[in-house]
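Read through the structure below, which is laid out as structure tokens, and then see the notes.
The complex appears here minus one protein chain, its other protein chains still in place.
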Amino acid sequence: MIIKIKRDASLEAVQRVLDFIKQEGFDLKDVSSDRVKIFGVIGDTSKLEARDFYAFEAVAEVIRIQSPYKKASREFQSNDTLIDLGDGVVIGGDQHVLMIGPCSVENEAQMMQVGAFLQRHNLKILRGGAFKPRTSPYAFQGMGEEGLKLMRRVADRYGLKVISEVPSVSAIALFEKYVDIIQVGARNMQNFHLLKALGQSRKPIFLKRGLSATIEEWLMSAEYIMHGGNDQVILCERGIRTFETYTRNTLDISAVLAVRELSHLPVIVDPSHASGRYKMIDPLAQAALAVGAHGQMIEIHPEPEKALSDGAQSLTLERFERLLEHLKPLADVLGKRLT
Amino acid sequence: MIIKIKRDASLEAVQRVLDFIKQEGFDLKDVSSDRVKIFGVIGDTSKLEARDFYAFEAVAEVIRIQSPYKKASREFQSNDTLIDLGDGVVIGGDQHVLMIGPCSVENEAQMMQVGAFLQRHNLKILRGGAFKPRTSPYAFQGMGEEGLKLMRRVADRYGLKVISEVPSVSAIALFEKYVDIIQVGARNMQNFHLLKALGQSRKPIFLKRGLSATIEEWLMSAEYIMHGGNDQVILCERGIRTFETYTRNTLDISAVLAVRELSHLPVIVDPSHASGRYKMIDPLAQAALAVGAHGQMIEIHPEPEKALSDGAQSLTLERFERLLEHLKPLADVLGKRLT
Amino acid sequence: MIIKIKRDASLEAVQRVLDFIKQEGFDLKDVSSDRVKIFGVIGDTSKLEARDFYAFEAVAEVIRIQSPYKKASREFQSNDTLIDLGDGVVIGGDQHVLMIGPCSVENEAQMMQVGAFLQRHNLKILRGGAFKPRTSPYAFQGMGEEGLKLMRRVADRYGLKVISEVPSVSAIALFEKYVDIIQVGARNMQNFHLLKALGQSRKPIFLKRGLSATIEEWLMSAEYIMHGGNDQVILCERGIRTFETYTRNTLDISAVLAVRELSHLPVIVDPSHASGRYKMIDPLAQAALAVGAHGQMIEIHPEPEKALSDGAQSLTLERFERLLEHLKPLADVLGKRLT
Partner (left out) sequence: MIIKIKRDASLEAVQRVLDFIKQEGFDLKDVSSDRVKIFGVIGDTSKLEARDFYAFEAVAEVIRIQSPYKKASREFQSNDTLIDLGDGVVIGGDQHVLMIGPCSVENEAQMMQVGAFLQRHNLKILRGGAFKPRTSPYAFQGMGEEGLKLMRRVADRYGLKVISEVPSVSAIALFEKYVDIIQVGARNMQNFHLLKALGQSRKPIFLKRGLSATIEEWLMSAEYIMHGGNDQVILCERGIRTFETYTRNTLDISAVLAVRELSHLPVIVDPSHASGRYKMIDPLAQAALAVGAHGQMIEIHPEPEKALSDGAQSLTLERFERLLEHLKPLADVLGKRLT
């Protein structure tokens, strides 16, 4: 951490800063030039909040050099984290895993049709929402526990793993009973109470990036979960908010690369939420595969026009089959295995 | 709601859209020109999600005309909502209420000093955090229930009301016991599970705007609470995220005006979080008073350099006294009563 | 265009709006429901500025339905625009064109080396900056006219086309003499004076998207050029500004898809400026090819550590050769020809 001192700071005010730093157990190095007084703070500064130093009158600027996350950092662990879901499904290696299903679990017929479809195409992970976070209190809120049970039944019948979004701490126990991966929605990325509780879980956590979160904040949220003792975190880039309104969000494809440089955790792309437009999903999925994501989460629906939520970004089964046909030869060229 | 049809849409695809709209109980008006086919959907469209129509192949664009919130809307209630906290403290009228205290409740000495200070200056609302949402798991997380108890004790001794941020649904009962206003933090603005639960509470809810939330989304979150049966919602503008990094956030002062046009709910400004810099708080507070906010939340600390959180944006008691001296003559000119 | 009337508007105030619209030659359709008064404005509304209607006291909201651009719109021209540079180089069809070269033209040795390199790899378009728009007045500003002459000489020797960024109206004549494509930089995207002048040019214009421009604004800038009489506009997505600072900008890969839906103009991706990090360029280039861009602009430099500008985002010749080896099999699978 680097601390720049104000030009007109009194000696006494500067001393208070230096005393505080030493008292917290850090070493100091003077990097001043004749124009500006600067100190380097040496030690494990990840427990310091840079902004707190601005409380000192003498401080002009504080600059963090070490990343504030540790366990999520590639500096802490250089090898890629592999998350083994059993039955040969491993996230984080050379498999490109597809997590497929409807936005909302709606009824048994829908889910059985989707389950059979996945099995037929040799896909392994079923997604579906049972507790839906909707911006309007007047919109469909999901089937709740019945939805989770139904997903489990379908998954067991067709040899699938289940991923679904958890709404709150009180629902975690329920999710641990029915699902294989617990999803944290974008709007809960900084629900620290929830993150702490998930740190106690033994299930892999699928952490969506917040709508306007930086990559550092996203990794800090992963750190919360890992700090609690759960190392199995999967990151998901699902589009960020920008000024563009033609797409629902804006897919930040370079975030995949940034995460892979900064962290050892696997990273998945969700082109459905990122674009909000079913026509864009196929080419975006090809781009996500090409850029090196570890997999994708894609919404499908047998009849999107009748979907209770997010029909606009759901592929019909036919369109998804075409997408698969496009991904296969690309995966071959890129040395990835579609799962 | 206005629906624009694609130029190359088949008659059958168009018919599916029209059938759906009629089936949902809405009337249709044709507003087409020779260049473009457009339909108006007539009725209470607040329960429709505009984006869902994009699931229909024939739909080029959907434009919402009615606001998606009802109870929070000025169209629903034209008079300003007044929130009466008792003892003559009313939020939403001609009082300019000041909610003052440290970022975190740290210990008894600190809180007693602050409580006495508020009483001496005839201020009525004590703020303080007991469960702190910190971006780092390694940072101070707050005193928890002990902090709430301490605040209540201080408030009772000095004739004050208490406001504090609730971390989760499970903590609501605790908060109802100790505080007068329950705060929802910016990062929980779209924690819909929490909003629903607060709709059941009889305490006023202080709803901070999310870091990158639009005003419509903010009012939709208020709608969640009101939909649950709790009409006492206070909005708080606390700065939004922009590209500027010199300030912690960017105070959106015109949001105060927008909210007052669109809604009947009172709106408070938090210049401490908005700027993150104690030197800016005084002039920003003057601006917030001038623009017509119903009050302000401001952080003070007897010794900011020793604060366990947010010292950088805390005023010393002396600086806050100077701020008060600046606000008083302005309030007189503007016809507002400082409370 | 849809006009929503305020609930408390006087009849006379409403009449003034309606009179104005009729007087401007438009038809009106009433789409009101019992709750809200709404009118549709029928006719070619592209010449109206929606925001101007807010000057009328009776107007609550104005919503544009037709896009404000015409010539740039796919509704105006359904076939893709092809830009034929001669010698078999065509932008906008099934070729994936690569525009390669250093950020700044620095000296003859550098440019000859790059020119020979392009020829050896059968690449056809040489990029290079002669007039550099630098955010600091203290930074290298480019070789100026000498740089353009040098590029032309190199291009003629190695059978290449030249693209370079024009700094101002007064330099257009110079550029017409030396280059094959005139580039408009991101910071000039809304320099309307420059766009108008380029509308008079007979050279193809390469229009970079502004740092925080929406796609509509970008297409409106293309419209300016086309309105002046120059139909040969190439769009370039070069990354937008977001809250993320790890990358220089954020590549908006779905903008390629949006532009191809909304417009008939070709669209190129610039992964160098988008990321600002040489390590990301290779995977981003693969993604850009996969998503369907018509080509890419990529910076290379024989010795990036000695580059006078943008060395951080320049590939060495060796790294670029590896990138080419990655693009080739992808292009085969995708049915594109690298040029």
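Should a chain be cited, it is by its letter among A, B and C, assigned in written order, with residues numbered from 1 in that chain.
FYI, a residue touches a chain if its C-beta (ideal position, glycine included) is under 8 Å from a C-beta of that chain, and two chains touch if they have at least 3 such contacts.
All figures in this text were calculated on a predicted structure; none of them were measured in a lab.
Peer 1: Checking the contacts here: which visible chains does the omitted one touch?
Peer 2: Looking at the entire complex, the absent chain's contacts are A, B, C.
Peer 1: Of the residues listed, C:R209, C:R248, C:H294 or C:K336, which one is in contact with the missing chain?
Peer 2: That would be C:R248, which touches the missing chain.
Peer 1: Touching the absent chain: which residues on subunit A qualify?
Peer 2: Against the left-out chain, subunit A lists 2, 4, 7, 27, 29, 31, 33, 35-36, 38, 40, 42-44, 61, 63, 65-66, 75, 241, 243.
Peer 1: In terms of residues, what is the contact footprint of the unshown chain on subunit C?
Peer 2: Touch with the absent chain occurs at residues 16, 20, 46-47, 49, 51-57, 68, 133-139, 167-170, 187-188, 190-194, 196, 211-212, 217, 220, 223-224, 227-228, 241, 248, 276-278, 304-305, 307, 309-314.
Peer 1: So which bits of subunit B touch the chain we can't see?
Peer 2: Touching the chain left out of view, subunit B contributes residues 212-216, 240, 242-247, 250-255, 257-258, 261-262, 274-275, 279-280, 283-284, 286-292, 329-330, 333-334.
Rule of thumb we're sticking to: only the chains that are shown with their structure count from here on.
Peer 1: Please state whether the interface between subunit A and subunit C is built from the same residues or different ones, using more than half shared residue numbers as the mark of same.
Peer 2: Here the answer is same, because the shared fraction of interface numbers exceeds one half.
Peer 1: Select the chain whose centre, defined as the mean of its C-alpha atoms, is least distant from the mean of all protein C-alpha atoms.
Peer 2: Central chain is A.
Peer 1: When the centre of a chain is set as the mean of its C-alpha atoms, what distance in Å lies between subunit B and subunit C?
Peer 2: Chain centroid spacing, subunit B to subunit C, equals 39 Å.
Peer 1: Would you mind pulling out the distance in Å between where the CA atoms of subunit A average out and where those of subunit B do?
Peer 2: 26
Peer 1: I'd like the Å distance between the centres of subunit A and subunit C, where a centre is the mean of that chain's Cα atoms.
Peer 2: Comparing mean C-alpha positions, subunit C is 31 Å from subunit A.
Peer 1: Check each residue of subunit C and list the ones that touch at least two other chains.
Peer 2: 243
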